[in-house]
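Every protein chain of the complex appears in place save one, which is left out.
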Amino acid sequence: MTGFFALIAREIRLSTRRGGEALTLVMFFVMVTALFPFAVGPDRELLARLAPGIVWTSALLAMLLGLDRIFRDDHADGSLALLNHGQLPLEAVVGAKVIAHWLLTALPLIVATPVLAVLLGMDVEGWGRSALSLLCGTPALTGLGVLGAATTAGLRRGGLVAPILILPLAVPVLIFGVAAAEGGILAPTLFLLAISLLTCALSPFLGALALRAGDD
Amino acid sequence: MTAPLRDARSAAPRPATGFLGWLDRIGHPGRFLGWSGRLVLPLTVLTLLGLGLGLWLAFFGSPADYQMGDTVRIMYVHVPSAWLSQFVYGGMAVAALGTLVWRHPLADVAARTSAPLGAAFTALALYTGSLWGRPTWGTFWEWDGRMTSTLLMLFIYLGLIALWRAFDDPLRAGRVVAVATLIGALNIPIVKFSVDWWSSLHQPASVFVAGGPRMPGSILAPLLVMTLSFTLLFVVLQISGMRSEILARRADGMARRAARPEPDAQATP
């Protein structure tokens, strides 16, 4: 178990030393959101109505941006080969990556949502619903993202392939996420949680399978 | 001691006389540490005095607005910050030229120190603007032309900082960021113009009342004092930041030498 937590701690340490990747991601998230008013006009009512969709689209794009770093470096410098010789099974390694990736990409985005709420003119309740829906839905995006990164870990130009692979699979998350953020009924939130649980439970095993398949 | 800084200097022939020669002499990192150290304390005192006077004038020496009431006093922080957000970028653009054209070792240090300061003042301008907007517009944020271009300005600063942090080697980073800074400088007028055009499409008039030179002296005086003090504050922070950046690079150089000791000096610490 020490290895598991050491791996999470190392991911976080590497990310912060490499020039605050989490911060860059948050900037991307806020900037994409700020693009919408330029595209659809700064009409406050329109923006407030679109806000859940805008927040979720920006979050999805920002999560895709961070995929590349999950396995690429570890594969290239041999860390992955060595981790395969650790006491942890590869599944646990992928599980640790899922947790670390959520902490390093999804959590900062959720923390940054108040800024978006101000920019998009959401009220406190609307912001709360959006943040809650992100909290319930981002684990699914993380799990899918790790799977995409695992399948493309050994490819030199996998950077673009992983998002293409993931985007169609993320559509359900987007549908229920926006529905949950718009509020009213409980069902979408429960669906969102179900998708997240399922994805997070399966991704370590499927991810390890993909890494092993790509190893030879 | 200043090996990583000197590398950049040796690449270009140095002018020895005239203004550039003088700049070169006072800009030598070692000498800069010398003369700037003596400046920090008096400048700090001057800044504090100026800020004290400005705040006193802002609170007690200027009238409340007949429409906005006391909230108009936010202006005395907002306007200086907004001014600095542009002024600092101007300074960074000059420093970028210094890095690219004259390869001055301090230009890179100056630009690197300026970027977070400029971002901080821009963020302050946005924050005060949003505080001001709450009672005026009834909302913290409005996609008003000036606010929007200030927001884009913040994004530009943050982008440059991110670019800087992505590099391991400060010298290479300095040159690349200098190019990016100049690209930004060329682009900012276009950004401002297009944002103004965009916002005028949607809003017939800006919420801000254009005061200009017709401002009464009781408002103008604290505004000028505050602007001057804020600029001084920037200068103090800039000098202190440059000093610590130079020292940080020296420490980095020492770590590098510790990793690869000279053959005749194998002693480990």
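To keep things simple, chains are lettered A and B as they appear, and every chain counts its residues starting from 1.
In this section, contacts are C-beta pairs under 8 Å (C-beta built on N, C-alpha and C of every residue); 3 or more make two chains touch, one makes a residue touch a chain.
Following the convention adopted for this analysis, contacts and distances are computed from a predicted model.
Within the choices "histidine kinase", "Spore germination protein", "Heme exporter protein A" or "Magnesium chelatase", the name that UniProt assigns to the complex's undisplayed chain is "Heme exporter protein A". The hidden chain makes contact, of the residues A:A81, A:V111 or A:I164, with A:A81.
Mapped onto subunit B, the footprint of the missing chain covers residues 168, 255-256, 258-260, 268-269. Remark: the residues of subunit A touching the chain excluded from display are 2-3, 5-7, 9-10, 13-14, 17-18, 73-74, 76-79, 81-89, 215-216.
What we mean here is this: only the chains that are shown with their structure count from here on.
In whole angstrom, the spacing between the mean C-alpha positions of subunit A and subunit B is 34. By the touch rule above, subunit B contacts subunit A in their complex via residues 130, 139-143, 148, 151, 155, 158-159, 162, 164-166, 198-199, 201-203. Contact residues on subunit A toward subunit B in their complex (touch as defined above): 18-20, 23-24, 27, 31, 34, 37-38, 41-44, 118-119, 121.
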